[in-house]
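All protein chains but one are shown at their positions in the complex.
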Amino acid sequence: MHFASDNTAGVAPAIMAALSAANAGHVASYGADAQSKAVVTRLREIFEAPEAAVYLVPTGTAANALSCAALTQPWGAIFCHRNAHIEEDECGAPEFYTGGSKLVLVDGADAKMDPQALRRTIAHTGRGGIHNVQRGMVSITNATEAGAIYTPEEVAALCAVAQEFKLPVHMDGARFANALVSAGCTPAEMTWKAGIEALSFGGTKNGCMGVEAVILFDPKRAWEFELRRKRGGHLFSKHRFLAAQMAGYLEGDLWLDLARHANAMAAKLSAGISAVPGAHLLHPTQANEVFAAFPRSAHRQLHAAGAAYYLWPFDQSLEGEASEPLSARMVTSWATTEEEIATFLSHLK
Amino acid sequence: MHFASDNTAGVAPAIMAALSAANAGHVASYGADAQSKAVVTRLREIFEAPEAAVYLVPTGTAANALSCAALTQPWGAIFCHRNAHIEEDECGAPEFYTGGSKLVLVDGADAKMDPQALRRTIAHTGRGGIHNVQRGMVSITNATEAGAIYTPEEVAALCAVAQEFKLPVHMDGARFANALVSAGCTPAEMTWKAGIEALSFGGTKNGCMGVEAVILFDPKRAWEFELRRKRGGHLFSKHRFLAAQMAGYLEGDLWLDLARHANAMAAKLSAGISAVPGAHLLHPTQANEVFAAFPRSAHRQLHAAGAAYYLWPFDQSLEGEASEPLSARMVTSWATTEEEIATFLSHLK
Amino acid sequence: MHFASDNTAGVAPAIMAALSAANAGHVASYGADAQSKAVVTRLREIFEAPEAAVYLVPTGTAANALSCAALTQPWGAIFCHRNAHIEEDECGAPEFYTGGSKLVLVDGADAKMDPQALRRTIAHTGRGGIHNVQRGMVSITNATEAGAIYTPEEVAALCAVAQEFKLPVHMDGARFANALVSAGCTPAEMTWKAGIEALSFGGTKNGCMGVEAVILFDPKRAWEFELRRKRGGHLFSKHRFLAAQMAGYLEGDLWLDLARHANAMAAKLSAGISAVPGAHLLHPTQANEVFAAFPRSAHRQLHAAGAAYYLWPFDQSLEGEASEPLSARMVTSWATTEEEIATFLSHLK
Partner (left out) sequence: MHFASDNTAGVAPAIMAALSAANAGHVASYGADAQSKAVVTRLREIFEAPEAAVYLVPTGTAANALSCAALTQPWGAIFCHRNAHIEEDECGAPEFYTGGSKLVLVDGADAKMDPQALRRTIAHTGRGGIHNVQRGMVSITNATEAGAIYTPEEVAALCAVAQEFKLPVHMDGARFANALVSAGCTPAEMTWKAGIEALSFGGTKNGCMGVEAVILFDPKRAWEFELRRKRGGHLFSKHRFLAAQMAGYLEGDLWLDLARHANAMAAKLSAGISAVPGAHLLHPTQANEVFAAFPRSAHRQLHAAGAAYYLWPFDQSLEGEASEPLSARMVTSWATTEEEIATFLSHLK
């Protein structure tokens, strides 16, 4: 019952095999090898974006922070949801990489920015001219930190607001595959066709070892991005091993299959929880995360049985009245099994 | 004939096997898994430093820049050799991570800082009080960028100079294993016993996929280091795969064996080149790099035969008078074969 | 009718005279002259803080941003009110000087942080360990951006919350004198006796030309502060002219007299507005700023008569229904006259 995070799972076998296969002989370093170039080409094809600049980095925080640094100036506000990963879970990496940008927080249900709230917040920022931080960029997380997704239409609506102010839009796609298969659209429809300029395309949480792609649909910032990546210490010398992961991930649409599995497991878990008396969902289950509240007694039984997941927020306690509902986050992954779900639900009932 | 760099080689088989072995089941993320903890313990044992703080990062640039940031303030000068990797090959990563430190350059043969030159340079810096950058730290590269090594006594001499000014000393050990087996001393003797406070302990160039350890012998900066690593985007979620590489690297002293092999290949190559009329070494061959000059005609023949190595410096040309000597860098690795050496030398003659 | 800001007023005559008097002969630069030293001594006396480190800088933004940089690390959150000057009016200077700190916003009426809200906000921040920005410092603005003041007891209550988390507290005292005479306490009571560690002691808005003192009641960060000031370009070579302003400002308690006058003018203006039918105050008038709402027709008449003040927030319009109330900010200063007040009120009626 491993629901603590999708990053507690290992590497999908096909991706591990791709790593082994990439280990033959000597190849050029720093991304000049054939496989590294092929991966760039493949991602351009998948995204129908032949001009896009594509770079691999090892972590999602690196992908997001470098993207922000490329898209805004130190004095540019980054508009994002109050619960965005860049705001809550990166220890200030965006502030570090941008040279001191301010994250300006926007509200909305299910960790999704409401377009009206976004417009109001942008409009409010920078009215005082030189005295204020300026309007810089927008960052959207898809799937969101609450397990919901933005449809392409919803992405486009946010991008349209950004466009009113001529701001570029970044998408944090640490769980991009999960959002995509849930929305049932193409990668292009979810991104540049909806107005996205830069994407953090996640691999790690969905079966890779440690690789994310940054895709700059407008390549005008490409060289600057490369320099920022190098200065950040994120340019791998044995770059072939980032490329091999990504190649294995994309091969035969493995990335989509892995995400479909994770989402299906979350749907099953979500449905099972919903059916339990005294339990209810806190957010819709649209990707691979389930947020639900159920009685403390059930949590105790699950913990006793070895279930791994987080009380969410953290500051709840297993100590206390048995019937009181506690809220929790359960994350599924490519490695989640039907048995884990069944066992979890059996303890919950 | 792959002598362009030690980073064009792949991953040593035992390390690749360790990665596969680490891929079983779910484990805690961000370094909280058992293998991650075991690697810390193992490195402390190897360095006879039970109190040391030990962290894994994916690249040498990250290891060096984070170490510098931990050891000095933004206004602290970093004293290093003019040819240090942090000065010449990291696109300003130390400046970025420190928040704008100044690298103050020290001279010395074979890319080794001369202790007297170091003392003069430190003494000259910061004399003007508030108007100058302050004395911050010293960084030593071992093995050096010219393929030479510092003995423990030489390291101690530089540390003694730093100590006169109460400055901490960092060692860039991207090729630490190569230096160590060449010097024939213990890891402790090469580092903290000689006065080193922080070490970038290289793995990538010597057979790993992408992992370096930062060892802070004085753990007082440990938590700060962790925060800097996270802000830099270098904290891996699937940390087990950094740990597995390092574990495989250390297991059975593999790291020393790999370095001994690389050094032996360099020695053989160096001896062979020296014996060729018209060729001469530019630096002593003490680790796994050979710097030599030989006639342009020989370079042409080697290139025609597919030998990979760099003219060093880059701005020399294969076009020109045949007898003119051109200087070059040849790097050996764990994967270099006797055959490659023999073939290379046969073309040279 | 000059109520746009207290920075549209000039320099109080006695301070201008002090500048002229300081212009005799040659003196040591960079603060080594006698008057610069005397001002430090005088401020220590006034604050009953013989150990305090005292530095002069030319602007309030410099004083605040340098204080923040001295009190927290780049990964440290700065807790402040949503309407604090450091959040809204410094174009990200605190983020720049700190190297990327995050300002975490706290609510409360009249731009005063509510102690419970502060405690909740601090407690919420940094719960996730390495993944979050850490708890760094608290910054209090007194008088607030809404013209209210914190009493020493209220300052102490906030400092007590900060102390629960071992966080240092900074006071933005751009209008410190106005707050002090309003509260009727001593400078020490308003600051270090209540728990303040660093103070931006304003001069510019209260009759100086361009000088603020930073007072570090705990001098342990003194040298670091000096280095940061120099790196920021805020160490004046002809420092005597910063010192002369401050000396003239402090001489004979001029600073308190100027603030009393400004506050008295605001009180009169506030009382006059309150007495007008259809007008009402938006915040209590406790220092030298009046926030009030009154009908658009009255604003039109005042504008026609040349009254200078801001509609607050900016995005209101004089165009529209005459009876609709618009909110406004009127700021008085050492230079405000009774006549200005009377004329303003006559137009309002």
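Quick notes on this one:
As written, the chains take the letters A, B and C, and residue 1 is the first residue of each chain.
Throughout what follows, a contact is a pair of C-beta atoms (placed from the backbone, for glycine too) under 8 Å apart; a residue touches a chain by one contact, two chains touch by 3 or more.
Model, not experiment: these values are computed from the prediction.
Shown chains touched by the hidden chain across the complete assembly: A, B, C.
Considering the full assembly, B:K102 is the residue among B:K102, B:K205, B:H283 or B:H299 that touches the omitted chain. The missing chain, though absent from the display, is touched by one residue of C:R82, C:R120 or C:K230; that residue is C:K230.
Mapped onto chain A, contacts with the missing chain fall at residues 30, 73-75, 99-100, 130-131, 134, 224, 226-228, 230-231, 235. Within the entire complex, the positions of chain C that touch the omitted partner chain are 2, 4-5, 7-11, 16, 19-20, 22-29, 57-63, 65-66, 90-93, 96-97, 204-205, 209-210, 227, 230-238, 240-241, 308, 335. What chain B contributes to its contact with the hidden chain is residues 74-75, 88-92, 95-96, 98-103, 123, 127-128, 130-134, 313-315.
FYI, only the chains that are shown with their structure count from here on.
Counting the residue numbers used at the interface between chain B and chain C, over half appear in both copies, so the two copies meet with largely the same residues. Nearest to the common centre of all protein CA atoms is the CA centroid of chain A. Chain centres computed from CA atoms place B at the largest separation from chain C. Between chain A and chain B, the centres computed from C-alpha atoms are 34 Å apart. A separation of 51 Å divides the Cα centre of chain B from that of chain C.
Residues of chain B found to touch two or more other chains are 227, 230-231, 235.
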